[in-house]
Each structure stands twice: as structure tokens, then as C-alpha cells.
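Every protein chain except one is present and positioned as in the full complex.
The block that comes next holds subunit A.
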Amino acid sequence: MIDLDDIDRHFLRALSRDASLSAGALARQVGINQSVAWRRVKRLRDAGVFAGRRVELDLDALGFTVTVFLGIKLATKGLVSLDDFERAVRAIPEVQIVQHTLGLFDYRLRVVARDLPDFERVLRRRIMTLPGVGNVEANILLSEERLTGPI
């Protein structure tokens, strides 16, 4: 596990808001040399602190107005059915997130759709037909905020 000082934390917070910040821009924010800032960001990157860059799009403007979280309970269990399910579910383009969970549901899915009829199409044709799928609970996302977290 990597140790962080205040400058590292500042860089993490800054980059988790705006990934396009250059080493120069980061360096100016904290008043250090640009090459030092570059080395610090590289150290963070090498330690695997960044999970990946995410492009932020205006989904409404692109015609995707509905996001739904699905809790899925499998009807049949066993290693084979988990593999089949996971392979099939990750191939669905409308499914953004798939998490294997412990608790009320076996899987948690984040699904985007153009509107409610489009969501119904995805649900009926793609989700309900997944191998082994049992109970499905849907919750429509109304608002979402991302917080910096403990850094």
C-alpha cells in the first residue's frame, strides 16, 4: 500500500475531478517544480491508485435519459451458471456496471437507456433472458453525487 502526503492527496483530489490537468498545472497549484509533480503523479499511477480515466458526457443531451440499478438474484447456482451469467451480462452494451455482491442480491447492475420504453426493451429482451436469472428488482436513479472520499 502506498503512503500519501498532503501534496499526493491534493493531486488525487484534483485528478479525480479533472484528469486533463497537466503536471505543470498541478505543480503550480501546490507551488512545486513541474518535474517533481510529474514524478509524483507517475508514482501514484505506478502504485495502481487510478482505476481508469472516465469520460464525462451529458447523457441527457445524447438521448440517454434513464439510469436504472438492478438487483439480480440467480435462480440456479453453481460455478458454471455464474460464469455463463457474467459472460452474457458484460456483453450487454446498456449495462455499465456489473458487481458480484453478497447480501440480498447476487449481482448489482447499472443500466442506461434512452427512455422508459427503451429500458423495458433492455429488461425484457436482454436482462430477463440472461442464463440463470431469477428475481430482479429495479430502482430508477433520480440523482447522483460523487464525493472525494477519505483522501
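Criterion: a residue touches a chain if its C-beta (ideal position, glycine included) is under 8 Å from a C-beta of that chain, and two chains touch if they have at least 3 such contacts; residues count from 1.
One rule holds in what follows: contacts and distances are computed from a predicted model.
Name the chain not shown, per its UniProt record: "Peptide/nickel transport system permease protein", "Regulatory protein AsnC", "Glycine--tRNA ligase alpha subunit" or "Formate dehydrogenase"?
Answer from the record: the omitted chain is "Regulatory protein AsnC".
May I ask which residue of A:Ala19, A:Ala75 or A:Met128 touches the chain that does not appear here?
Candidates A:Ala19, A:Ala75 or A:Met128; residue touching the omitted chain: A:Ala19.
For the chain that's not shown, point to the residue among A:Val36, A:Ala75, A:Met128 or A:Ile151 touching it.
Once the missing chain is taken into account, the touching residue is A:Ile151.
Residues of subunit A in contact with the chain that isn't shown?
1-2, 4, 12, 15-20, 47-59, 61-62, 64, 69, 71, 86, 89-90, 93-105, 107-108, 112, 137-151
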